[in-house]
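A single protein chain has been omitted from the complex, and every remaining protein chain is retained in its original position.
Residue numbering begins at 1 within each chain, and the chains themselves are lettered A and B in the order written.
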Amino acid sequence: MKGMTLIVRTITDFVVAFIVVFGAYIVLYGHLTPGGGFAGGVIIACAFILLMLAHGKEAAFARLPEKAAHIFDSAGALAFLIIGWIGLSGGFFFLNVFGRGEQFRLLSSGMIFPLNIAIAFKVGASLFLVFAALAMFRRRSFRAMIEEELS
Amino acid sequence: MENIAPQLYTLLVFMVVGSVIAVETKNLLSAVISVSAVGFALSVAFLFMGAPDIAITQLVVEVLVLIILIRGTILIDNTSVESHRDTLAVVASLIFFGLLLGFGAMIFGSRGFPEFGEPLMRVSRVYVQTGLPATYAANIVTSVILDFRAYDTLGEATVLFTSVIGALALLRKDGKARGKEVAVA
Partner (left out) sequence: MTVYFLCAVLLTMGLYCLVAKKNIVKKIIGVVIMEYAVNLYLIIIGYKKGGLAPIIEKTTTPAMLERFVDPLPQALVLTSIVIGLGVLALMVSMVIRLYEKHGTFDMSQISKLRG
């Protein structure tokens, strides 16, 4: 998949870093301000999808290889499950056994903070992979497909 | 906001008109763009009703829906589909609408279903009162989905995982079986 014009590529180079930082802010402060893991994960996936649309698939895969995206996806889901198992040590599944900290601080509220980060990794990597798979189908006309089948 | 009913009605009427356009137009690209307009109006409606988390999520998901749908519709050459009216489908939708209104009237009339603007909040009262002391999370919605009801979020992560794996398996390029068929034939 090829990229776009020079203007789009230049603006993308400026803007992608800000989008990733904004997405990370929404994920990390998810327990204090609106947002959370889902919205932040989708925003980070949007940053990488913008990179793929502007520069082409190879440039996006140079930043985030496909294998790394698969590993982030599975690791996010596994981390969610493992944190739930850790809660079993207190007696119930998903019991909040981490330390609570103080209110209104960043590193507070026990289990919610790592769970937000795990969800963000999972959602972001999944959507990036789905878009990468959708992007590789090029425009083919019906006649070319028939000829390819018959030959 | 004290009385949001006029803004909410305006947004809802805009959404209904946008969906009528999306359903009836013949050009696929304009249908996709109308659906995206409906989605953006929905995000503003969520903001009016006091749900900022949901508004952010709906906005970014709407952008990705637009990209995926445009990618799916411009990859083709011929979009013309001959259309004759399908009376059974129209009658079925009208019957569905009638049943929906009938059940709605029955529920709203008889048992004291709460009015618009006064929710029952039997369980949520506990969540709101004990959200901050129990979990130290200032965002009550986050504490509901990740502490009080984290099991449901585990189910959601599983559903997302499964659907993405299904999509990736469908879009795999020229698997091994196809290569073998071409070589043998």
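Rule of thumb we're sticking to: contacts are C-beta pairs under 8 Å (C-beta built on N, C-alpha and C of every residue); 3 or more make two chains touch, one makes a residue touch a chain.
In this text, all values refer to a predicted model and were calculated from it rather than measured experimentally.
Shown chains touched by the undisplayed chain in the intact complex: A, B. Residues 1-3, 5, 8-9, 12-13, 15-16, 19-20, 22-23, 28, 31-32, 35, 38-39, 42, 45-46, 49-54, 57-58, 61, 64-65, 68-69, 71-73, 75-76, 78-79, 81-83, 86, 89-90, 92-93, 96-97, 100-101, 104, 108, 114, 116-119, 121, 123-124, 127-129, 131-132, 138-141, 144-145, 149, 152-153, 156, 159-160, 163-164, 166-167, 170-171 are the ones on chain B that touch the missing chain. With the whole complex as reference, residues 33-34, 36, 38, 42, 104, 123, 126-127, 130, 133-134, 137, 142, 145 of chain A touch the missing chain.
Operating definition for what follows: only the chains that are shown with their structure count from here on.
Interface residues of chain B facing chain A in the complex, by the touch rule stated above, are 52-53, 55-57, 60-61, 63-64, 67-68, 71-72, 74-78, 132, 135-139, 141-143, 145-147, 150-151, 153-154, 157-158, 160-161, 164, 167-168, 171-173. Only residues 26, 30-39, 42-43, 45-46, 49, 53, 73, 76-77, 80-81, 84, 93-94, 96, 100-104, 108-112, 115-116, 119, 122-123, 126-127, 129-131, 133-139, 141-142 of chain A touch chain B when the two sit together in their complex.
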